[in-house]
Every structure is written in structure tokens, then in C-alpha cells.
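What you see is the complex with one protein chain gone and the rest in place.
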Amino acid sequence: MAFDPKILSFFCHWCCYAAADSAGVARYQYPPNNRVIRVMCTGRIDPRFIIEAFYAGADGVLVGG
Amino acid sequence: MEAGRSPNIEIITLAELKELSGKPGNFKAKLHIRPRYVDPLKCTSCGMCTTYCPKEVVDEYNERLTFTKAARIDYAQAVPTVYYLDEKECLRLQHESCQLCANVCGPNAIVFDQQPEERELEVGAVVLALGFGRVPEEVLEKYGYGKYPDVLTSLELERLTCASGPTEGEVIRPSDFAHPQRIAFLQCIGSRDVTCDNGYCSSVCCMYAMKEASVVKEHLPEAQIDLFFMDIRTQGKGFDEAFNRAVEKYGFRTIYARVPRVDQVGRRLALTYVTEDGKTHRDFYDMVVLSVGLDAPADAEVLSQRLGVELNHYGFAKTRVAAPLETNVPGIFVAGAFQGPKDIPESVVQAQGVAAECSELLAEVRGKDAIHKEFPPEDEELERLEPRIGVFVCHCGVNIAGVVDVKEVARYAASLPGVVYTEDVLYSCSQDTLNELVKKIRENRLNRVVIAACSPRTHEPLFQETLREAGLNPALIEMANIRDQCAWVHAEDPEAATEKAKDQVRMAVAKAARLAPLELQRVSVTPSALVIGGGAAGLQAALSVANQGFEVYLVEREAELGGNLRRVTGLLSGEKPQKILEDLIKQVESHPKIRVYKGTTVENVSGYVGNFTSTLRREEGSEVINHGVVILATGGREHRPERFGLGENERVLTQLDLEAELERRGGKLSRARSIVMIQCVGSRGDDLKYCSKLCCQQAVKNALRIKKRYPKKDVYVLFRDMRTYSFSEDAYREARKAGVIFLRYQPESKPELITKGKRLAVKVYDALLGEELLLPADLLVLSVGIAPGENEEISKVIKAPLTGDGFFLEAHAKLMPVELPVEGVYVCGLAHAPKPLDETLAQARAAAAKAAIPLAKGFVEVAPIVSRVDQARCIGCGICAELCPYGAIEMVKVGKRKKAQTITASCKGCGICASHCPVLAISMGGFTDEAILAQIEAFGAFVEREAEGKSKEEKAA
Partner (left out) sequence: MAEVTRRILELVGLNLERFRIDWASAAEAPLFVKIVTDFTETIKKLGPLGEAEGLDPETLKLRLAAARELASQSRFRAAYGNLARELKKAGDYSPEGIRARVEQKLVPIIKKGLLEAEIKHLLSKGPVSIDALLEKTGANQEDIVPILEALSKKGQIEKQGDVWQPKAKE
């Protein structure tokens, strides 16, 4: 079986989260491997969150500002 | 939807305005309301009547492509969400022979004997938003429509590509239900066509054709699509870029040719056309799409006679450049396509602008009859209970359910900890579902709600309000975005999309369990506006805000008001631009509520919506002002590239330079025998990537002015696409008639300047002759486009983003065209994007309307996403206060120790403070550490499930 990575993303409400919505409106297609946590700003991201994500088993963590 | 929910908007459907009497501020309107035969208060829009109705009728809403019933609703999101009986088709109403619908209607909402109603309304102002009409079928028949089944209109194709349309989004050709492989789009059907009395350009078809072609390509990647244009008119903000991107991505062929007719040859359609090089071509297609234009609304004439409103010669409302939203009758305004063909952003701008017109007219009585929405008190006891989570999974019609297995997601949600209720709903945002939601919350004593639907960015406020109606704190909701970021973007992999949806729901449920009620904070508003920029946009915006009853500080950097408009000397409409400007300035300068600051710059804008503080600096010294909102009308500037000898040779001018020459007696113009104009100099890909929208109109206008004054002079206009959209197409035609010679050049072979001694000439390739022409240019006039003003600095200060082209980026291109992402800051005029004067004036009013909302309310509600310091934990290190980019944390003395404290109204909820607190003493409203960590933990279950799946597979192997 091909490896299907599990990715956790933190997206900024104003930027990347909005871009992700626009991508939807425009019906762009991308791989379904990421799961999203919305934050109001990437400034909210604490190193703890990233480590917790890996601890929880994420193969990759993407922070989108 | 939002309008339907407002207690201050009554939507009266099936109604016609019969008579209007009185004067502005005090009209009496007589309405005739046709019966719906369904009681809207009783109807639950369950759809039983449609299911059982025996009478099949052609579905007009779906462009006659399918059937519906006599008892129906046209589409699920219709407002009001209430069914109706089609009077002409209903067996009962016509023949007294059936009453199945009444028998099956649970709430007994069917009323066969409902009578028409006459109603009289007292209103202060009237807005005509009649929309647009259809191009007559005779026009379409010229292209084989009606005769050849595979000739479709763009409206029909729109329904075919719609996921909830008659084919559920499958693009098939009507003759044999096969997927078309070659498709042609014919532009300007019923537009730019004097033979059908529609001489104007419909403005929107080039863009929508591109959009439809793109959607078709998404459905049928193999299809080959050709688009036939007269000109490619994609002049709106960001349109050129979008168009070019689509052409590149989907490999569209764009052909400059007007196809005269369509023939059927065997099972295919033949197009015979002549390209600009004079060559004749014949191509075969499986489907031909007619990009139909926007006609004047059908009933405009009757209504205009009733109201005494003047129409233009095409049957649209007649307006002036100086007052694009006003009819000739005071108190009757106009907005949208009835004022002239236009797209959604332009229509929204006009709609908002017209709201300002009404608000100005009715400023004195504002709020007199307003109804304020009341919410029941919060059930705090319920909120304190262990989480009782309700999960609602939305189909969004087929938007979500077409990809994600919604039922499976709902079943899965029911198994999650804390979840006591789950349901899948067709449209979670429809009014009846929202009412149902309130009921479900109460019945099941839910104290946390998860909505798995679209984006919280657009819909969270709606659901928050619903929670309030149910007596819950609005913070107790969490949305899982399974549409925009799931179903729509993983359409090709329904299984993975369903898994993702489940994961996002699980994460949302985990977060919901840790949500706490948050207090909605109200901040009072300083009732004044700062308008930056004293050009046409700033003047109009200032005037409108002041006329609505609020103080305005109008700041102009230069010594004089007027901006770019000062240099314009004529308008196509015949109105005098300097007179328009003079009127505006006079009104502004004499207005008791406006303070004008010339030769002044704005510095240090700080604060937040409702409470800004700015420094106005001028030579004599500076002044600090407080204001509630900011309108950016900072304008743009003429782009003056060093091309074609501009700036070196005095016979090379820009169109604005020419405007001055046109006012002069004698001078360069009178000596010149041959005048050459070149369009798009430095625009659309060179220095400026975009189209400046107004240059083509301006060139045509100036060419006509030259021809009127000096009929014998030769005038050439070299262009890429003539973008004389809407009614300015008339002027383009007039100019050609007057002998102005228009020559298209290709971007890969741009005109060149040739200097022979003192003489100037322009070399350009003429496609029809197939050779290069040398045009003498005693005067060379360049259309140079509009560059953004110095927006960068103010963008940084206000924290409002710019587009890649350097203009302010609106909060939403279509629905929020004058609002910026920063609350309390609005934009209009050239600061937003290049546009002609009438559009600038309408947009200035739109900005004024939006800006007046917080001013009129007197308060703003701060979203409770702000930070909160647990002072018992705080060690007073001060890291947060120093890191906060908004200065929203102060250090205060509590007892003997220093503690951090949030200034709520300044806080934007970014969370830098919380993520850097050594002792984790800061929590963010709605985004607490606990909530985010719970989401991460819930994400982990995804990993575990995968691992389990794998081991199972291994075992099986």
C-alpha cells in the first residue's frame, strides 16, 4: 500500500485559511492528506502545538500564515 | 439570506408597484400582490406538495431543460423558503379538479382560494433594482437556436454545469446526450448588435464565457473549447489575470471573429467565419454556446411610465455621470443592471451606494421605526452542564453530499464523546433549517453545537445568531469546514474526502467540548469619519457621510481638492467634468459637518473600529483627531512610462495631456494633421500587469472631440481590445462613423515609433492588409493607464493588504467590494482599482454607506476572540506587552506586583501573547490552549485509525 501521509495544518484565519476557502470556491484540487486547525493568526502558534502534533503522530506539520 | 433574516427588511414577493404618489421622504406606494396559494407562515418547505403534485410543467428556472411540478419552489435557497402554486398550471386553480397537495400538506398551508391583495405602503424613498431582461428569441434564431438542439444559450449551459441542475452538473449535448468534445462560444449575442437594437456592450459576457468554459473543462477535461470574440472585454479588477490564467490552463483558443451563422452538417454544427486577416475558415463543433447579453428588463417601460422615470434609448434607466444612482425623479433611485449592464461587484457597489442615497435623504428620521432583534436570556445553567454536543452535518445540496458521504459522517459523529444529538440537513443555512436548529437545541438541551458545513469565515456569524436565538452563548459553536476545504477540493476522491470530513468533525467536537461562553463586548463609536484623499471619490464619500449626519475630516495631501479629475475636460455624456467637480467642492466646503484639510498628510493611524486616533500633519503644525471610521480615497496616478518618446518629444502626449490641449485654442492639436493614439502603453503585461478600464472610453471620447472640432484631421486608434463596455459602445460606433480609424495590434507585434528628422510616424502591422503601415503622427497620444498611488505606507499603518498590483484588496471581491479586511476601514475610487468617474462616484457612496453603519449604530460589538490574562498566574515578566503588535496589553499594578492586562478593544486576537507566555497565563477567546491541544489530540485518532487499518490489511494479506 502506498504511504498516505497524515498532515496537520495550522492556518491563519485571515490569510491561509481564507486562501484555502478561495481554493475551494475556485474548485482547485489538492491531495486530501491534511487536516486543518484554524487559528486567528500564526502568532498563536506555540512550539508546543507543533511538538504535540508530532507526538499525536503527524507525519508532517504545515503552518500557513 | 441575510436580508431575509433582518427584522427591518420586509420582502414582499409576487408584488407589483401600481402607483406612487407624494414626494421624497413621504411617498405612498400602492402594491398589487398576487396570491401564492401557500401560507408562508405555515409552510415548512418540506416539499410534499411537489412530490405529490400530478401536474408536470416545464421548469423555467432550469431554462426549460427539465420538468418540475405546478406546486413547487424554484430552488432550495429561495427567499422566502416557501413553496407556491403555479396559477397557470395548477389543476385545481384551472379546472377545480385536484387537491392532492392540500391533502398531503402536513401543516395545512395550501390556500386555494387566496385572493390578490392591494396594499399601500408609506415609504421615504424608492429604489429600482429591476435587473435585466432576456435577449429576444428571434435574435438567437439567427444562430440556429431552436432549430439545432445543440445550440445552447449560456444560461442553459449554466444550468447544465450546476451541480443541482437538471443533469446534476453533467455537460451533455441535448441531441444525443453525448459529452461534447468540441465546443464553441459565440460572444456578443444580442450585444453590440444594432440589427437587434442592442448597440451597447453587455459588459459581463466575456468573463462569464471564460468562467463557463473553465467549468466545462473541469467536467470534461478532454473537451476542446474555442471562444469567438469581437474584443476580449475583461476590464474589471483582476479580470485580465484570471482570463489569461484560464486560457493558459485549459488551452482555450481565442479567435477574433464574429460568426455570422451556424449550420448543421450531419450531427455536428458548422461555423463559417472570417478572421481579421481576411481569411475564411470553416470549423465543426459538437456544441455551440451563445453568450447572450443583458437586455433591458421587460417591464421597465410600463413601470417607468407609471413613475415618470426616464429611460435611455435602450430601455435602461437614464442616469448622469455625476449622479449614477439617481433617476430624473427625486427620491427614486436605481441600482444594478437596470442602470446599465454590469457584473456582480458593480451591482453590489451600486446597491450599497443607493443605500447611502436613501440614508442621506432620510437621515433625520433614521432609526425611528427600526425593530431591534431581541434574544432570549442565556441559559447559564445549561451552559455549565457537562458538554451536550449536537452535530449537524450539512449536505449543502449536492455541494457537499455529492462528494462526502454525509450520512456516514453524521453516524460517525454520533459515536464521539459528548455528542448527544446528530443530524444531516439539506441546507443548514436555510431559514427553515435554522428555525429547526433552535428547536433541536432546546428539545435536546444541547449546550455545544458543531456545524459541519462551509467556512466559518462566511457562516459562523449566522449560526452564532441562531445559538443566541436558542438561548445559548454565541461562542459555543464550532464549525467543521467540509465544503470549501473538503468536498470542493477533493471532488475526485470521495472516500478520502469522507474520511477527512470525519476527522474534521472529530476535531471540531473535541474543541467544542472545551468551548466556554464568552461575553460579547460592546465598544462605543466616535461618530465621525476620516476621509483620506480629496479627489472625486473622497469628495463624494465625505459629502455622503456628512449628509447622513456625521462629522467628517477630509484630508488632501495637495494644496487643492479635486485630484485627477481636475485634468479631465470632457465626458462622453456631454456633461462638464469641471462643473461636476466644482459642485462637489462647493458642497463639501460649505458643509457644516465637513472639515477640509488641504496640504495635509495623515500619520500614525492607531486604534480600531469605532475609536481611531490619527495625526494630521501640515506645515503649520499637526493636530490629533479621534474618529470612528476611515475611508481610503487615496486615488491613483497617471502612469507615465518612458515609451514612445513620452517626456522627450513634446508631440508625444498622454490622453490626460490631450484633455488640456482640447480646451486650448490653437496649439499642437490645431497644427497636427494626423493624430495617432496607442492604447495599452505599458499596460496589460508591461509595466502594469492589468487593464486600467477607462482608457478605451477616454481615447474614443477624445478622438470624437477632435473629429467634431476638426473633421478633416486623421485620427488613428491602435488598440489590442477596444473595451468600450456598456453604453460607451455607442461612442465607439459613432467614432468609426465619424472616420476615426481603429486598428488592432497584437501584443507580440506592438506599434513602433519611427523618427525621421523632426517627423514622427508609427509603424504598425495591419492584419487585414497583411503588411506594415507607416502612420504619420503629428501628434502621438498614449493611453498610459493608471498606476496605484502611494498605498504602501498607509497599507502598513492600517494593516490593510494590497493586491499584487498595489491597489487595496477588498474583503470580498464580489460581496464586500468597499470593505477592507480591517474593520472600520473602507475604500473607494482609484485606490481600489482604476475605473471611470461614474463608477468612482457610486463606489464612494457605497463606502459612505458602509462607513455610516457603525457611526449610526453608535457602537460596535467586538468579537470575543480577544486575549485574557489570568492574573493569579501572571508573573509580570512583561514579555506579552512588549511583543503585542497592536499595543493591546498593558502592565498594571495589582497590589504590589505588576500584572499584564488586555485592552480588549485593541486586541485583534492574534495570540502572540499566549504563545509566548512562560507560565501559560493567557488564554485566547475561542482558541484556548486546551481547545487547540484537544484538536491536536483528536487529530491523533486519525493516525491510530490508519494504523489499525494497516494492521488489518496486513493480517488479511
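What to note about this one:
Note that the chains are named A and B in the order they appear, and that numbering of residues resets to 1 at the start of each chain.
Here, contacts are C-beta pairs under 8 Å (C-beta built on N, C-alpha and C of every residue); 3 or more make two chains touch, one makes a residue touch a chain.
Just so you know, these numbers come straight off a predicted model, no measurement behind them.
Only one of the listed residues, B:G471, B:P801, B:G858 or B:G876, touches the absent chain: B:P801.
Contact residues of chain B toward the unshown chain are 245, 489, 801, 803-804, 809, 821, 877, 879-880, 882-883, 915-920.
The omitted chain makes contact with chain A at the following residues, 3, 5, 7, 9, 14-16, 18-20, 22-23, 25-26, 28-31, 33-34, 42, 45-48, 50-52, 54-55, 57-65.
Methods note: only the chains that are shown with their structure count from here on.
Those residues of chain A that touch chain B in the shared complex are 1, 4, 6, 8, 13-14, 17-18, 20-21, 23-25, 27-30, 32, 35-41, 43-46, 48-49, 52-53, 55-58. By the touch rule above, chain B contacts chain A in their complex via residues 215, 218, 455-458, 481, 483-486, 488-493, 496-497, 499-500, 503-504, 507, 821, 865, 885, 908-912, 914-916, 924, 927, 929, 932-933, 935-937, 939-940, 942-944, 946, 950, 953.
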